[in-house]
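Have a look at the structure that comes next, please.
The complex appears here without one of its protein chains, the remainder shown in place.
Chain naming follows the written order as A and B, and within any one chain the residues start at number 1.
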Amino acid sequence: MLTFLLAQLAILAQTGAGEMENGLKAIGAGLGYGLAAVGPGVGIGIVVGNAISAMARQPEAAGVARTTMFLGIAFTEALALIGFVVFILLLPS
Amino acid sequence: MRPARIAAPFVCAGALFFLAQPAGAAESIGSCVVEKIEEIGGPEELETIVEAGHAEGASAEAEEALVEVEDKLEKECIEAPSLIIPELNEVIWGGGAFLVLLAAMIKWGFPLVRNTMEARTERIRTDLQAAQAARVEAENNQKQLAAELAESKANAAKIVEQARQEALVLSANMQVKAEADIAEMRQRAAGEIESARSRALADLQADVADIVVGAASRVVERNLDVNSQRQLIDEYIASVGRQ
Partner (left out) sequence: MLALEFPPISHLFEWPEFAFEGTPMAINKTVVIYLAAFVLTLIVFGVGGSKKKLVPTGLQTVAEVGIDFVENSIIEPTLGIAHGKKFLPFLTAMFFFVFFTNIFEVVPLVQFPANSRMALPIFLAIVVWLVYNYQGFRNQGIAYMKNAIIPPGVPVAILPLVALIELLQVLIIRPASLAIRLWANMVAGHLLLVTFSVLSAALWDSTKVGAVLPFAVLILMTGFEILVSFLQAFIFTILTAVYINMASHAEH
């Protein structure tokens, strides 16, 4: 949904210019961000899932598992954020 | 109740965002373009520039003016520096604020809070130790009291036992004494009886002697034969016995 919104947003930002090139750029930016979000999405799912099973198996180590989970999310998320940066950079100025 | 209380700030924040943002939304490309057109001199002025620029055989100046207007609109309303490039004034202010904050925190703010926390930790530790000591002391007191209680109980038992023993001894003594008294009394009684008897015997002997003397005198008086003597004596004794 976010991807769609951001793509739409990029297109909306464009209504004044209305050039083919910029429109394509906007579509590319939206698609690029969407594709960049796929991998990290799966990755964060794996990180959180394993962290939860670790917490369930050893509730006394839940604090450590949670901290490590956030670290893992942060590292994984960086990839999605690079996609986001590309989206921002690609936005037709 | 509780979820409602938690949700309330979110609702307020959302509502305020909702109210505040349309002002930002108004600052759209359209409104920017309108503003710039006003700056140029109104829609009529723009129209004349555009018409002059697009007219066939337009002068170089007119074309230039058109390009200028288009550039102005594009640069100021649509183009913007990339978001990812930091701006110098923000770096200076933000970085300066952070560095000053860091220095202030290291020198002043952090130790202030930290010392309070450590003082509390220290105080709790000493309080706990004091409580522990007090408990140990109370336990010792209790033990001492219990020991004293046991001792006094033992003492009391001993005293009771002693008293019983003494009472026994006393009663034995009294019995002995009583028996002695009884024996003495009995002895005295026996003595008295004896003396009474001996006195009675003495009296009797005296009487017998008198009687004998009397009888003898009678015998002497009458000078009787043996038979009469005997008779006399028997009569006399009989008379004595009748007395």
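Methods note: a residue touches a chain if its C-beta (ideal position, glycine included) is under 8 Å from a C-beta of that chain, and two chains touch if they have at least 3 such contacts.
These numbers were taken from a predicted model, which means no experiment stands behind them.
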From B:G42, B:P86 or B:G191, residue that would touch the chain that is not displayed: B:P86
Per the touch definition above, residue among A:I27, A:V48 or A:I88 touching the missing chain: A:I88
Residues of subunit A (touch criterion as defined above) contacting the omitted chain: 2, 5-6, 9, 12-13, 15, 63-64, 67-68, 70-71, 73-74, 77-78, 81-82, 84-85, 88, 91
Residues belonging to subunit B that touch the chain removed from view: 10-14, 16-18, 20-22, 24-25, 27-30, 32, 77-78, 80-81, 83-95, 97-98, 100-102, 104-106, 108-110, 112-117, 119-120, 123
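Note that only the chains that are shown with their structure count from here on.
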Intercentroid distance (Cα basis), subunit B paired with subunit A, Å: 60
Subunit A residues within the subunit B interface of the complex: 13, 15-17, 85, 88-89, 93
Subunit B - residues contacting subunit A, complex: 29-30, 33, 74, 77-80, 82-84
